[in-house]
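One structure follows; several queries about it will come next.
All protein chains but one are shown at their positions in the complex.
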Amino acid sequence: MKKYLVEFIGTFFLIFTIGCTVIPPNAGALAPLAIGASLMVMIFAGGHVSGGHFNPAVSLAAFIRGKLTTVDLLPYWLAQFAAAAVAAWLMQFMKLPGAAVAFGIGWKAALLSEFLFTFALAWVVLNTATAKGTAGNSFYGLAIGMTVMTGVFAVGGVSGGAFNPAVAVGVTLMGLQTWNNLWVFLVGNFGGAAVAALTYKLVNGDE
Amino acid sequence: MKKYLVEFIGTFFLIFTIGCTVIPPNAGALAPLAIGASLMVMIFAGGHVSGGHFNPAVSLAAFIRGKLTTVDLLPYWLAQFAAAAVAAWLMQFMKLPGAAVAFGIGWKAALLSEFLFTFALAWVVLNTATAKGTAGNSFYGLAIGMTVMTGVFAVGGVSGGAFNPAVAVGVTLMGLQTWNNLWVFLVGNFGGAAVAALTYKLVNGDE
Amino acid sequence: MKKYLVEFIGTFFLIFTIGCTVIPPNAGALAPLAIGASLMVMIFAGGHVSGGHFNPAVSLAAFIRGKLTTVDLLPYWLAQFAAAAVAAWLMQFMKLPGAAVAFGIGWKAALLSEFLFTFALAWVVLNTATAKGTAGNSFYGLAIGMTVMTGVFAVGGVSGGAFNPAVAVGVTLMGLQTWNNLWVFLVGNFGGAAVAALTYKLVNGDE
Partner (left out) sequence: MKKYLVEFIGTFFLIFTIGCTVIPPNAGALAPLAIGASLMVMIFAGGHVSGGHFNPAVSLAAFIRGKLTTVDLLPYWLAQFAAAAVAAWLMQFMKLPGAAVAFGIGWKAALLSEFLFTFALAWVVLNTATAKGTAGNSFYGLAIGMTVMTGVFAVGGVSGGAFNPAVAVGVTLMGLQTWNNLWVFLVGNFGGAAVAALTYKLVNGDE
């Protein structure tokens, strides 16, 4: 139960920060830094208890890589999506509803963007937080959080830059995306994470 | 006495940096980065002596968690509030008086903002600087400082983004807040920190 | 083979991020932060497998310093240049073609800029990732990535700020540079890296 509570807390602050910095009046051009930092600090705080996923796609990658049990996968997902719902609900006290923005270039570029940067995110997570070769390091939270920052800077204008199905649901509940587009995130995020996990196992073996 | 001096130095530079970067001509959109970094560097410098609280609400959380003695709590608070007064006094040599800004949305959203991000701050402090599971890490200052940066980006326009009763007093002395609003910070900050400490104990036990 | 795959992945994300953040609509003034961070996270993720060069000039420096074998040098270069080609090819799905920008001041200043900051980059790589005196540290990725960020802020307007022959080829394929200017990068980058490796050996010996 403690792990699920930690996953809830971390995912909540990630998505609450996204709402606060993206819906006007917002943090403007610096929103990606705030978003990446919110993930970083929650990973540094909660990683030692739950692994610090805060992302259903990352939980899938950890499951494929053998660092999350079958018993834990569904409760992790539930905690993460519940955090998205609560963050979206609390945003009603903070800001006016956001306006949905269409994909900047089209769904193909959005899908490619979500796939590529969720691959990068899960690749960084598995290598910095679960690999023997980096055991005991003090940089895993920095690496993971700044991967999300980089992705939002790079393709935020193309797909919105979620790389995380719970984020996709959260921003859709906040009115920043449309339900019609949700499949792009589900396919891109879970797909990218799964390919990253398989690539990780190819490179690092099962250790 | 040495611990109290270190708390004074760190809190002073945090609040002096806030005044310098928030009162025009200021650091503009990048002020939250400077503010978070000022806390980060002072924690890295002073944490090994005093724990690096620089925040009465964090000292309360450390007290509840059993990492600050009853004897030290009041002197820590005195050092922190004294630093706020000296920082505000020195600002008279640096800048014109700031202008008080009303809460962006109203006191309810401000109270919620201060509660949530002080919870996040104390949660990160206790987990990165006092938990067995993260002992010996090199990231505690980065995690704690960037939590404040994230909060200022996220809700700076809602509550001002103090998450710290000494900061609230300091910016009020600088004329950036009104005494009428001080209770919002006291309730939100001490409340958020206390709930974080109880949550920490629920998750990590007493170790 | 695993090392070459890791070099491909890291170099790909570095150059893909450059394209995404430099070609309009882009990350604007914050592009250097995103670029440096993309390198940082890929080094933290892949360094334990391949050394995390993602840069033919850095591979040359590692070779001179004795940390890359003669057998590996050419495959590393191939993987890095192949990643540049794939990143440039994928950019066609993401953005309109970029426009080539002439050197801001002239080729002499551009050559000096590329030489100096590739020297700095290789100097930081060798000292933080291969020196006895910093063994076991958790900052190598941060130091290396932020060196590139600093260089792009400092001389991005003079030379474009590549410090990396694979980046130079990648941005030329994307239409952001002209083939006529490529020699400036090849000479400046390989030259700066070689001088850094010799300076490193002078200072640190062969260990």
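Chains here go by letter, A, B and C, matching the order in which they are written, and residues are numbered from 1 within each.
In this text, a residue touches a chain if its C-beta (ideal position, glycine included) is under 8 Å from a C-beta of that chain, and two chains touch if they have at least 3 such contacts.
The structure displayed is predicted, hence computed values, not measured ones.
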| item | value |
| --- | --- |
| Option touching the unshown chain, where C:A34, C:M91 or C:A143 are the choices | C:A143 |
| Contacting the left-out chain in the complete assembly, out of B:F44, B:F81 or B:W107 | B:F44 |
| Residue of B:F54, B:Y76, B:F103 or B:F139 in touch with the missing chain, whole complex considered | B:F139 |
| Sites on subunit C contacted by the missing partner chain, in the whole complex | 29-30, 32-33, 104-105, 108-109, 112-113, 116, 120, 123-124, 127-128, 131, 133-134, 137-140, 142-144, 146-147, 149-150, 153-155, 157-158, 199, 202-204 |
| Where the unshown chain meets subunit B, residue by residue | 2, 5-6, 9, 13, 16-17, 20-21, 25, 27-31, 33-34, 37-38, 40-42, 44-49, 90, 93-95, 138-139, 141-142 |
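Convention: only the chains that are shown with their structure count from here on.
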| item | value |
| --- | --- |
| Chain whose average C-alpha position is farthest from subunit C's own | B |
| Self-contact between copies subunit A and subunit C, residue sets same or different by half | different |
| Rotation angle (°) superposing Cα atoms of subunit A on subunit B, nearest 5 | 90 |
| Distance between the centres, which are taken as Cα means, of subunit C and subunit B, whole angstrom | 39 |
| Where subunit A and subunit C are represented by their mean Cα positions, the distance between them in whole Å | 27 |
| Multi-partner residues of subunit A (each touching 2 or more other chains) | 29-30, 33, 138-139, 142 |
